[in-house]
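With one protein chain removed, the remaining protein chains of the complex are shown where they sit.
Labels run A and B following the written order; every chain starts at residue 1.
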Amino acid sequence: MTRFIRKAAAIVLAIAFMAAPALALDRAAIVAQACGGPGSMTEAAAALTAGVATASKDDAAWAATLSGAAIERTLKCGSPPVIAAPAGARDAATLAPATSADGTSPLLSLKNRPLFETARAAATLFSGVTQGERGAALSALERRAGSLPPELFEKAADAETDVGLKERILGVGQAALLNSPDVSKRISAIERISVSADRRSLTQVAGLKTDPAYATDQAFKAAVDAGVASIERRLQISNALNTLYNGLSFASILFMASAGLAIIFGLMGVINLAQGEFIMIGAYVTYAVQEVLRAAAPDLLDWYLIVAIPIVFLATAGVGVFLEATLVRRLYTRPLMTLLATWAVSLLIVNLVRVGVGTQNLQFVTPSWMSGGHLLMGDFIVTWNRLFAIVFAAATLVLTWVVLKRTPLGLNIRAVTQNRAMAGCLGIATRRVDMMAFGLGSGLAGLAGLALCPIYNVNPQMGSNFIVDSFMVVVLGGVGTLAGTVIASLGVGQINVLIEPLYGAVAAKVIVLLMIIAFLQWRPDGLFAVKGRRK
Amino acid sequence: MTVAILVEALTVEFGRFRAIDDLSLAIDYGEVRAVIGPNGAGKTTLLDVISGVSRAKTGRILFDEKLELTRASEAQIARSGVRRKFQKPSVFEALTVRDNVEIGLGGAIDAVARERVDKTLETVGLAAEAGRLAGELAHGQKQWLEIAMVVVSEPKVLMLDEPVAGLTDEETERTSALIRALKSPERAVIVVEHDMDFVETVADRVTVLHEGRTLFEGSMARARADARVVDVYLGR
């Protein structure tokens, strides 16, 4: 190991003296070294790693091929040495087609294997054709960044065309600089690393506390301590962002589930206890769409969530309209009886699904465009599946707002909500408005079911996980105001997620309930209720 | 004559809407006062604040020159002798007519109380219906039952919110006779009503409210002659 470090240091010095323009690699010499004993193989790998930064693109590609051949043992050290391949052997130095493919492959020692892997990755970083290849090479180098010459990354970053990858390369380069022999360079590297904070940089910088320089060099110690503090602070911020983000996605689902409840409650004074089951129906219809696409149009499978949007909305709205026309309408003056009747409906739906489909969790395909996420800061990853729920809820909010404020149906809903008798006198078919609004509310719940498919479990009982929270949102937000529902969803969603890691999920629910009861002491009609003469 | 209800600089707001705006008013014992005005003038709100249903933003209301009604609860106000009949007839439909009046009286139902209930039922002409459920009564009968529930406790201040709304002419006639009979030196009666002819037959004085303020106060005959009143209300 010490020998390697010395060698690496020598290479660094060598490179430092080198001229900047492309410097041809001495291919023949390196091939000869690669065909030598373990010691000379180490030198070959080091030469490759050191050389690619200043070599031409052609040489870098050759370096990648040669290191690969050494690793996969297709390098045949005959005379001349060749690289064997199914398409025919090629000369190891020129890559020209060769006639003979004789000779033995040199044995790659456990120590030399990672060196050649590093060499291959370094060469690929320069010569890789696709961004993916170069990205993968960088990931391989990242783990050993400390043992690599920092100039390698600077050069690679200069040559890199993709902006995102360029950023990443620079970041890894910083890590490499941490181990520079020059203390001032190390300090500036610490300072720069501390800006882009994640858990790995914390390990890197905190690891320097055991470095001999930490004990001896005051400036270095100060830089490390400041770096650790700064990264920890940033990590805390990124954790908070993570929590907020999860809360936001939960609130999005809650909003979609409660908006319908609140509209219906404002309009007809009834709470639909089957709203949770409408969410469930939405999720099951989404599943059905996925399965139909899988069978009929596999090309579209990736887009099943989008394809399902209109279908889910219409299906759940249809069930809602049916429920309104057959049951809710007849109980319109008895809101408490409606609670029981809609509960019976929810019991019916849950058990029909249980018997018909089964109780197991449904398996959803994660579309390629929704897997993963974007690392925004520290540990804070904006995962696409949650972002989908948030964006989807935002779009739903805008659309609902447009429906309520800009369409004849919305005008009718608002009119009937405010004064049913008067609206009826003005010729508005109030019962028809009820039915449409019930359909709208149910459709929104169905969309909530669609949006939660990629995030939460989908099974016949899932509705009950959301229903109590949705009720709380309606109580908190008041009726007939979309803004109240939005704020209350955000509040309930965030409080749940904020308290959960501290005191557990149950405490979160307890606190939400207590807060709502306390809140009702202050505003019994909800957040945005318009005060008026008591009727 | 002493003042039964004294309203001082009263302001009531619902959100940004000012229902009553710096209103001052005195209603004496022994009089029947009609409060009239166009819709939204603040008439029902005034009754709401006097009976404690709504709260004032500023100002105060004194009952009997002692009790500050703006601070008391609805039940306290009612028990002190300030009673009110609502605009929408509201009787307890699942109870009998007699039960309704007994609840209006409150307290234990002894022989004296029963006699008072009987007498009140007689006064409003519902003695024959005492055993029926209130929900079965006709609209006019419900109005009278509600008046009975209020007057059985012999209130010092009696507020009637649209007592003849939806009644036939004959029923209206009977109601105005009833109200005149309720007039007494120990009682102030406040009537909110749209029917001007009815107001003229029962009221000693009228207060015309407009946009939460007093526009006019005086006899009905003078109110009819007042140019401002005619403008905002009568001369539509």
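In this section, contacts are C-beta pairs under 8 Å (C-beta built on N, C-alpha and C of every residue); 3 or more make two chains touch, one makes a residue touch a chain.
Keep in mind that, in the parts below, contacts and distances are computed from a predicted model.
J.: For the complex's missing chain, which UniProt name, "Urea ABC transporter permease subunit UrtC", "SufE family protein", "SGNH/GDSL hydrolase family protein" or "Cytochrome c biogenesis protein"?
T.: Per the UniProt record, the undisplayed chain of the complex is "Urea ABC transporter permease subunit UrtC".
J.: Which one, B:86, B:144, B:198 or B:216, makes contact with the chain that was left out?
T.: B:86
J.: Any idea which of A:152, A:315, A:345 or A:458 touches the chain not displayed?
T.: Considering the complete complex, A:345 is the one touching the chain left out.
J.: For subunit A, which residues touch the unseen chain?
T.: Touch with the absent chain occurs at residues 265, 269-271, 327, 330-341, 343-345, 347-348, 350-351, 355, 464, 468, 471-472, 474-475, 504-506, 509-510, 513, 516-518, 520-521, 524, 534.
J.: Tell me which stretches of subunit B touch the chain missing from the display.
T.: So the residues of subunit B touching the unseen chain are 51, 53, 73-75, 78-79, 83-84, 86, 90-95, 99-100, 102-104, 106, 109, 133, 135-136, 149-150, 153.
Note that in this section only the chains that are shown with their structure count from here on.
J.: Where the centres are mean C-alpha positions, what is the separation of subunit A from subunit B, in Å?
T.: From the centre of subunit A to the centre of subunit B is 66 Å.
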